[in-house]
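The complex appears here without one of its protein chains, the remainder shown in place.
Think of it as A, B and C in the order they're written, each chain with its own count starting at 1.
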Amino acid sequence: MARHHVTATVNGDAVEFLCETQQTLLEVLRDELRLTGTKEGCGTGDCGACTVTVDGRLVCSCLVLGVEAEGKSIQTIEGMATGKDLHPLQRKFLEHAALQCGICTPGILIAARSLLERNPDPTEEEVRFWLAGNLCRCTGYHKVVEAVLDAARELRGA
Amino acid sequence: MRYEAPKTVAAAVALLSGVKGQARVLAGGTDLLIQMRAGRIEPELLVDIKGIPEMTSIVAEDGGFRVGAAVTCMELVEHTAFARAWPGVTDGVRLIGSIQVKGRATMGGNLCNASPAADSVPAMMAAGAVARIVGPKGMRDAPVENIPTGPGRTSLARDEIVISFLLPRRAPRSGDAYLRFTPRTEMDIAVVGAGVNLTLGDEGLCTQARVALGAVAEHAMLVPDAAAMLIGTSVDTAALDRLAAAASAACRPIDDKRGTKAFRIKVAGVIARRAAEIALQRAGRQG
Amino acid sequence: MTVSTMIKYEQKELKVVGTRPLRPDGVDKVTGRARYAADYNMPGQLIGKVLRSPHAHARIKSIDTSAAEALPGVKAVVTREDFPDMAVEYAAAGELTINFRDVTRNMMAREKVLYDGHPAAAVAATSESIARKALKLIKIDYEVLPHVIDVVEAMRPDAPLLHEEQYTEGVTPKPDRPSNVAKRMVFARGDVEAGFKQADVIVEREFNTKPVHQGYIEPQACLASYTEDGQAELWTSTQGHFVFRAQCAKVLQMDVSKIRVTPTEIGGGFGGKNNIYNEPLAIALSRKSHRPVKMVMTREEVFRATGPTSGANVKIKMGCTRDGRIAAAQAELNFQAGAFPGSSVPMASMCTFTRYDLANVRVVGNDVTVNRPKVAAYRAPGAPIAVFGVESVVDEMAKKLGIDPIEFRLRNAAREGTQTYYGPKFGPIGFIETLEQARAHPHYSAPLGPNQGRGIATGFWFNIGNETSAALNVNEDGTVTLMLGTVDVAGGSRAAMAMMVAEELGIDVDKVRPIIGDTSSLGFNFITAGSRGTFASGMATVVAARQAIEKMRQRVAKIREVPVEEVVWKNGQAQPVEDGTRQFAPMSLAEIAKVAGKTGGSIAGHAEINAQGAGPGFGTHIVDVEVDKQTGLVKIVRYTIVQDVGKAIHPAYVEGQLQGGAAQGIGWALNEEYVYGADGLLQNPGFLDYRVPVASDLPFIDTVIVEVPNPNHPYGVRGCGEVPIIAPMAAIANAIESAIGIRLFEQPMSPPRVLKAIEAEEARRGA
Partner (left out) sequence: MPYTRGEVRIAIEAANVRQLFEALGVRFPDLRAQLDNDLAIAIDGEIYQDALLQPISGTSEIYVFPKIAGG
């Protein structure tokens, strides 16, 4: 089977990989690049566990082909902290106990960061609707929403 | 499985008409990849059209907008001028899937996937959107309502592509709206969808109206009988009652896991009425 | 065994327990480092895939795997031929005792496939795409049989039979013909007929519920490596690695000691990861291919073939006197067990009326096999189904008598000394406290908007103890490593255990590093289920800590050359007893650790117990809903939970349990359901059409933690995970009734059902 040679940027690093046409970006990240922080919960774009950004756009990596990543810049959970400094969202999730099993957490953090980049002062309702594509079965979302609102507050310096 | 990413419409059409076996256009891929993963289709060729400029841009055209068929839903939702002119179409696009899905999904895909429940399609039908189609025989324009012919079926030839949509210039005091009913607030497929587009005259009477319904028949459809109930009226309670009745009367739904016939027929009227109320309010706001 | 010579925590000032430190697994989870089962890989690993039944019920006439085996890249294929048949033999497995004859048939069909998705063959290949191709090449000749999906239909004498040799247990005389009713059970106290005679108000209703899935976001995944010396290693997402080891050993006929199971970080379970599915197949494929084998389920497989909870038919009859005292209570619970016997109906039967102090009770439970996946435990297994009926009927009785629903429940509430109808007498419990605090909560008196209504309901769960082991080692630098045998199923039990150890030893919690040991590093541990983690593992942890303290007292006595009774452990150090006869310099844990090696060896403590004395948990929920009368849409406007947890070791994680449990209960109540077609095939095996609540569906969920200590636990813990899922269905039904005056008897209370009920009521009023 002919494999495609793809060059892209992942969390700021140049990467190259080979993939089959039907391999998704999620499979490439996890199986070829060994970046297993991005999770598969459904494979059909319904749970958001595989959320990453491609050229700044929030997407489900299970609905993107690896070959489509050619020349693109991809951000995953592994690139969210800078050195020893956690992103404020990561810190607030810990402080607010906004995670339990944690399988949905990487996707929710990536989605929440993308929200706060566009809207630094979201309402509770805006947070809930923005995160509607990220299923969490443990928390009932209560502490997740609190953590995002608190992180927004901190990032605004309010 | 071959993957091609042509840079021109001509090249894309040539690829599609050239291939013997099954070929698929890859736009957002939010439906295509799921069908491939489930093994429902095994195309020989994927034609990724996101590298084609006229299919991925939003440009002004005779006071209206020409929207590339491969423009992502998020790009369109974030286009403030478009949202001001066509808030109802924006409503429909905004309701497609999650933020993540909208980051990939396109109006062209939403139309050509031909799901009876596609959210942007009734909104575009109500808006009078015209699709521009290119094939080996050249280019043609067709109103959106002429494209879906059944679940997963369209009037397009196998080597034709929808490249863009024209949303025409707005008359003054016009407003449109799209509403759908789903059990959840998000992440759901419309059980019923309704798009309403209307224009008010000087005396506040409705001079033009278009009403379209989704998920209540084998494909999304215009309902002229429902629109007729608004034209010439001040869109008052009586007119809205008649609109709701006409909308329900036009339904020919099925029972499925997402809703029953009886439920869809009843709720189609309710949703059409609520959409009309929003459209009216938006039209009123415009000078 | 309860902890002897127990120091009551109420009598000492707590430094750690009750605070909110960050969880030890937190940073790994927010950075993507945490390793879940699907994140494990081994050199040379193959990918395993399962071929599943496309029929609800069919006899397997033949299986031809030759074409699949011939496909390049395919290294092994297994079918029923690769597993020994098992005799009827029972073992505890989380929800109920299971029968190995059924376990081996559920993991790989033998004579028949019994549900859509039932495994019929499995392959291991060098890539997933080759494995998928291989599945298509396996030819199975099926004789399709009539199927039965609905529990009431399955109970009819003429219903299609799943198990020709299944005769209803628990009826006399012994039945002479087989039946889908696997077992009938009766729990009775007093005389219900006499009780109903005393009643002024009698309400009798029938309720129906659909199966719902645990809906954990991480699909089942495992990695198995069988080596030529007959040993196997297994990494898997499980709630109980010791139970998985026992079951794999049994069905694969291996020595327990030759299987080592390491529980990975688990992406949610809620009872759904109490049972083996792919694990024995992966080991068998590895044994046959001489390569490690990784198996990850798709979401569709999770829905089609792993345990949902039971759908059920429930009949409730209750009578009470004019002054609101319940005189008699009767229930019939008919539960779907799925393809094999063993639903949660026994526990549901024991939970049905247990919140109330009743003289006359009769509960009959039927465990019924149908052509659906074998049910698994789901958070307070069965209780929400029975309570949906009971709390609806209680609400109706209170309304008929014009008594406030909380007041009505208070008049009947179970309290310390109440004799339950299934056996135990309650010790100190906090049910009345939850009712009183709910009544006093501002939510209960807040004004309601148009089309809004308020409902309340209550829940009870036993909570359990069971077999548990723990070990802690005092390291040379004065830090402590704590090894636990109960999987941290996400609630944060690692943090809670570390906190109890820190409290006992008198050191900072960040000096204690808790980890989950594999099956070779500790004695047996039962699964993490039944809200036992913090109770039972906490008890074992405290026993281990106190053993280490005892060793340190003795060590210091030797070092300081004083009799051991002159040494007491206080404030994190060994010091002279008050009014003792000998003075000596105290030694802190760090000081002891430093010299331990040179004074007789390092200090450790361990415990292997079967924890008894679990403390029952009770909760009261208040919910406000708004109903769209034109579409039947029900919106949750406000939600408050009041629950007695005994003692909240880490209050933030207790709140998380309450909020998460209620959210699952809300999904159960409103939109979640398994939808089967006439062909007996599941129509909604995905998160698009199996509708779990999304963030925008829910409001903030207020929690009030009540603390009535469990006297049998050193820190008063009862457990808290199960109770919060019990009340929501009934509370929401009661709130809908108060909003629109219509009571719903069917779950889910989805828009089509609500609208249908509204139209039926309008028609009735019109007529």
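In this text, a residue touches a chain if its C-beta (ideal position, glycine included) is under 8 Å from a C-beta of that chain, and two chains touch if they have at least 3 such contacts.
Computed from a predicted model, the values in this text were never measured in an experiment.
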item	value
Touching partners, among the displayed chains, of the absent chain	C
Contact with the hidden chain (one of C:377, C:406, C:456 or C:587)	C:377
Touch criterion as defined above, residue of C:270, C:353, C:618 or C:690 at the omitted chain	C:270
Hidden-chain contact residue, picked from the options C:182, C:350, C:403 or C:733	C:350
Selected from C:242, C:335, C:356 or C:422 as touching the chain missing from the view	C:422
Residue ranges of chain C at the interface with the undisplayed chain	90-92, 94-97, 170-172, 185-188, 214, 269-272, 274, 346-347, 350, 377-381, 419, 422-427, 461-467, 526-527, 529-532, 610, 612-614, 721-722
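As a working rule, only the chains that are shown with their structure count from here on.
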item	value
Graph class of chain-chain contacts, one of line, ring, star, complete, other	complete
Chain centre separation in whole Å, for chain C relative to chain A (CA means)	29
Averaged-CA centre spacing for the pair chain C and chain B, given as whole angstrom	44
Sequence positions of chain C contacting 2 or more other chains	687-688, 693-694, 696
Sequence positions of chain A contacting 2 or more other chains	20, 22, 43-44, 46, 129, 132-134
Contacting residues of chain B [partner chain A, same complex]	1-3, 26, 28-30, 33-34, 36-37, 46, 48, 50, 72, 74, 97-101, 103-104, 185-187
Touch list for chain C against partner chain B, complex	132, 300, 630-633, 670-671, 675, 683-684, 687-689, 691, 693-694, 696-697, 750-752, 755-756, 759
Interface residues, chain C side, partner chain A - complex	20, 22-23, 25-36, 38-39, 129, 214-219, 265-270, 296, 298-299, 489-492, 652-653, 655-656, 659-664, 686-688, 692-696, 698, 700-701
